[in-house]
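As structure tokens, the structure follows; a few thoughts come after it.
Removed from the display is one protein chain of the complex; every other protein chain stays in position.
Think of it as A, B and C in the order they're written, each chain with its own count starting at 1.
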Amino acid sequence: MKDKVVLAYSGGLDTSFCVKYLTEEKQLDVYSALANTGGFSENELKDIESKAYELGVTEHTALDVTNRYYQRCIRYMIYGNVLKNNTYPLSVSSERIFQALAIVEYARKIGAKYIAHGSTGAGNDQIRFDLTFQVLAPEIKVIAPIRNLQLSREQEIDFLKKRGINRDWTKMEYSINKGLWGTSVGGKETLTSNQTLPDEAYPSQLQKEGEETLTINFEKGEITKVNGEAFTDKIEAIKTIEGLAASYAVGRDMHVGDTIVGIKGRVGFEAAAPLVIIKAHHVLEKHTLTKWQMHWKEQLGNWYGMFLHESQYLEPSMRDIEKFLESTQRNVTGKVIIKLKPYRFEVVGIESDHDLMSSVFGEYGEMNKAWTASDVEGFTTMLATPMKIYNAVNKGELNLEDAED
Amino acid sequence: MKDKVVLAYSGGLDTSFCVKYLTEEKQLDVYSALANTGGFSENELKDIESKAYELGVTEHTALDVTNRYYQRCIRYMIYGNVLKNNTYPLSVSSERIFQALAIVEYARKIGAKYIAHGSTGAGNDQIRFDLTFQVLAPEIKVIAPIRNLQLSREQEIDFLKKRGINRDWTKMEYSINKGLWGTSVGGKETLTSNQTLPDEAYPSQLQKEGEETLTINFEKGEITKVNGEAFTDKIEAIKTIEGLAASYAVGRDMHVGDTIVGIKGRVGFEAAAPLVIIKAHHVLEKHTLTKWQMHWKEQLGNWYGMFLHESQYLEPSMRDIEKFLESTQRNVTGKVIIKLKPYRFEVVGIESDHDLMSSVFGEYGEMNKAWTASDVEGFTTMLATPMKIYNAVNKGELNLEDAED
Amino acid sequence: MKDKVVLAYSGGLDTSFCVKYLTEEKQLDVYSALANTGGFSENELKDIESKAYELGVTEHTALDVTNRYYQRCIRYMIYGNVLKNNTYPLSVSSERIFQALAIVEYARKIGAKYIAHGSTGAGNDQIRFDLTFQVLAPEIKVIAPIRNLQLSREQEIDFLKKRGINRDWTKMEYSINKGLWGTSVGGKETLTSNQTLPDEAYPSQLQKEGEETLTINFEKGEITKVNGEAFTDKIEAIKTIEGLAASYAVGRDMHVGDTIVGIKGRVGFEAAAPLVIIKAHHVLEKHTLTKWQMHWKEQLGNWYGMFLHESQYLEPSMRDIEKFLESTQRNVTGKVIIKLKPYRFEVVGIESDHDLMSSVFGEYGEMNKAWTASDVEGFTTMLATPMKIYNAVNKGELNLEDAED
Partner (left out) sequence: MKDKVVLAYSGGLDTSFCVKYLTEEKQLDVYSALANTGGFSENELKDIESKAYELGVTEHTALDVTNRYYQRCIRYMIYGNVLKNNTYPLSVSSERIFQALAIVEYARKIGAKYIAHGSTGAGNDQIRFDLTFQVLAPEIKVIAPIRNLQLSREQEIDFLKKRGINRDWTKMEYSINKGLWGTSVGGKETLTSNQTLPDEAYPSQLQKEGEETLTINFEKGEITKVNGEAFTDKIEAIKTIEGLAASYAVGRDMHVGDTIVGIKGRVGFEAAAPLVIIKAHHVLEKHTLTKWQMHWKEQLGNWYGMFLHESQYLEPSMRDIEKFLESTQRNVTGKVIIKLKPYRFEVVGIESDHDLMSSVFGEYGEMNKAWTASDVEGFTTMLATPMKIYNAVNKGELNLEDAED
């Protein structure tokens, strides 16, 4: 009996090569598995399955981890307003982790001796796969044929041709990775530092003119309604927002940042729903959370995003941060009003029973009901004390005029 | 001989009232002083001066602190990419501090017994004035007539009328504060949580169509060229960028945040140059700084902004943070290419000799020259070790499948 | 019918004065309340009660909040290894908050119109009381007679004498505040910067010689056993440790730090149990938590301590931090072995099923089982990449020899 290998399979050239390579060169029983985090339609899934069998896999499985991906990741990225480098909603990086988790779990279930993936040696994904596999299943050996053989596309195509596989492997002008939480677009301009992607490079194109109001209701930080319609399935809510916002071509940008492999990477992305949701959620928080909740959420949310990106999702501190983030959401409940316009959107405002800008004690800048002139004088006297002492002790160090300008 | 009072004077209703009140009710010699941080034209300055004398001040002075404001504040806000709550460039709050500093310095110079300001008891500015005055000149007493008498506009106008001052004090629909680093717009919609300012509320209106390329050169974090033209005067450089960008009506947004007086405040602003400069600078940093420089800059830059906003500019730790920020800028040199479009702009890219996305060691995602497949395997093996041990010791705690979803 | 005032009563001179002052000068019905956080014996409680009635209170109540204090505060201070400025276990400051909470709750329950406390205007406690009262019962007015009348001890004694109260109010040489989580000692040397308290100033004196082993078992961060004996009552466990450790006169130190009122304060303390428990807990964590759990615990634990100290216990972010801290404790289970010696103690080591220093993968520095030489080479190659690129791009900036020494 042959040994089993679970292959993280996508239907593309690299993983197609892997099937043939593993079955014929390595004499393994290939169990291809597609970990679906919400980026595939039914038809796409069927097509991938039939192609897998055609290549000779022993068994193909589609692992649906969309719900887990939402429950254990997207939810926290929203709570944490996670935008890497203030820009990027971790569209692809966060999904890879959940795909890796699904693959390793499946491999342990069927008692596979190997796990294989089609990543090259150039990017982040290989780390996300290898690391997750090693942590959770140190007994299973990882094979990464494309990386280890250092094959070019032409060599792969040639290898497949010789084994009777003649598909159209035409390389797209841009390498596009579509997922539930956004689509990344790489190639050409993204390999330079001084050019940006042309409009045509993005999968979604502007379809609407004028402007349109969109409302999103949150309850304890989670989406409950879109334009007044209730959603219990959060995935559906996200897809609905994506449908509305993507037609205005919003949520496009370029991310420049540090990769896990240590070099700077640059990638374009479109992520209409993630951007709209995070900005809306953030504004709702500005109204419902206190200054120090916002302060610490920013620290921990950004760190969470960084670790998620860098394949440290399983690090135990991530669970602790999730508890923190969840706790902060207890009053993040209300409606956010957004205006969609071509290529941009704005958050108009919010309505919430938990709005701390409530006028119970007066509006800012208007007649105040919560304090007197004398209270302010006392306040500033006390606030001034430490600096007053410092300046007295340190002989006027704080006086600007004494220093050169 | 009467006692001297220095009045922070702007020419508006509140400070006009203060002149009359201090001279006639308090029997003080009023030295009116306008602290100019770059928001006034020559004509405006003259007009303010003549109005001051008309009201009866003993002496009027315009204190130009524009350069100091740039050297000791704006520069660091750029280094730190300071946007409060990820949104607001501290347009007005940072200027107030430098106005207060100029006033207190002047008061000490002329031996004033009192300093007066026209702030009400409702906002942040009173704290910025009182606190700065107290820290640097605890021997000088602060008078804030509007706050302490709790006067309404009508009462002030009436008081002035009775003393022969009949000007047009018509209240503007919006309260507008114009400065070098942006203009704030308050009133009506900003007092609600669910409405946003209409286009007409903003002082600058869209004047251009189509798109236009703007380039900004930075050297060690400071602007040196705009569209190829060299600027040694950084204030002029900022004003030039403002002129170009404001005609596209970019840099508008709403800031919602915590005030020093403890309640939530909401204010609109337009800050074309600050937003364009900060975003451009930030992208240049993403290319030229390391991951950990970016990480710590974010912590310290945000804190710097918060303290600046909250009137803690004189706190000694601010000087330490400035040293840090300055040090990080040693390689932030290069050209940033921006595209201006109606109501929005995008950073196209950068060109820099210090670009760490340099292809010396290969581009991200392409064939790598800096490591081998085996290096990555070693890397992930080592990275995985702590979590592998954790999972072994803690009996599979990290395995997701064992937990409920 | 007279209005009710709840007086935070301790039986000392200041609060005795308050009873007489409030009943006779203010014509109020005084409800004296002693909020007990674990620092009083049964006899002390009875004595305080009888003295209260003797002074003329309408009703006296002892509010036992020891358990709440542990559940809602001490527990988190242990989880967070809270030592202010790396030294001080917040012995008194944390208790004041829970006393204030009990008082305001009681005042609301009996419908009091006023709350009174005996704090002077010089310290932190007045802030802790006032702030807590205002936040939770803005409708109740606070009276602080000693602070507002600025009375000297002599004036208070005189006032009481005139009303027939002749007790021995002899001032102690040191002001001592005894509580469950430590005792503070102020006066004489603590008012200087260059002297320390003599041994005799501390309430507990060295009673033992030689050395003694103490073991503490923790389960999820909470004490379960002391020297092998199980404790369900955590208060009893703490008192048992205190009994053992205090006889070795350990846990003494001086705290110098920033007070809420803005000046530096210096105070001696003895806190045998808190110091032993926190150090023991900390070492157990070093063995059972990951690097990043320790990293973030330090940030959040220190902040928690600072906010607790500064009367910000009710700030909503504190509840979020508690969730974080609690989550980190899931594997902090094991036995810690401590050696007590005169004036010092050392943590010998720990035993835990969750010890990550487990030899499953080899001991540090010994033959390793988890990686190969080649893995380390790959690891360092990858780790070196960003700095290698930086140095290449920035023309040898990292080479030390090129710079002056």
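Simple rule for what comes next: a contact is a pair of C-beta atoms (placed from the backbone, for glycine too) under 8 Å apart; a residue touches a chain by one contact, two chains touch by 3 or more.
From a predicted model like this one, the values you see are computed outputs, not experimental measurements.
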item: Per the touch definition above, residue among B:Ile263, B:Leu308, B:Val336 or B:Met357 touching the missing chain; value: B:Ile263
item: Contact with the hidden chain (one of C:Gly186, C:Gly221, C:Gly251 or C:Pro274); value: C:Gly186
item: Given C:Leu45, C:Ala62, C:Val135 or C:Ile176, the one touching the chain that is not displayed; value: C:Val135
item: Full-complex contact with the absent chain, from B:Asp47, B:Asp199, B:Asp320 or B:Asp353; value: B:Asp320
item: Sole residue of A:Glu156, A:Glu222 or A:Glu377 that reaches the chain not shown, by the stated touch rule; value: A:Glu377
item: Contacts of chain C with the absent chain, listed as residue ranges; value: 67-68, 71-72, 85-86, 101, 105, 120-123, 126-127, 130-131, 134-136, 138, 144, 147-148, 150, 175, 186, 191-196, 253-254, 256-259, 261-266, 282-283, 286-287, 290-291, 294-295, 298-299, 302, 306, 311, 314-316, 337, 339, 341, 343-344, 346-352, 355-357, 361-368, 370-373, 376-377, 379-381, 383-384, 387-388, 390-392, 397-401, 405
item: Residues from chain B at the interface with the omitted partner, ascending; value: 258, 261-263, 289-290, 292-293, 295-296, 299-300, 303, 307, 312, 315-317, 319-324, 326-328, 382-386, 389
item: Positions on chain A contacted by the hidden chain, ascending; value: 290-291, 331, 353-356, 358, 360-361, 370-372, 374-379, 381-383, 385-390, 392-394, 397
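Everything that follows uses one rule, which is that only the chains that are shown with their structure count from here on.
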item: Rounded Å distance, chain A centre to chain B centre (Cα mean); value: 31
item: Centre distance in Å when chain B and chain C are each reduced to the mean of their C-alpha atoms; value: 39
item: Numbers and ranges of chain A residues touching at least 2 other chains; value: 258, 261-263, 290, 295, 299, 315-316, 383-384
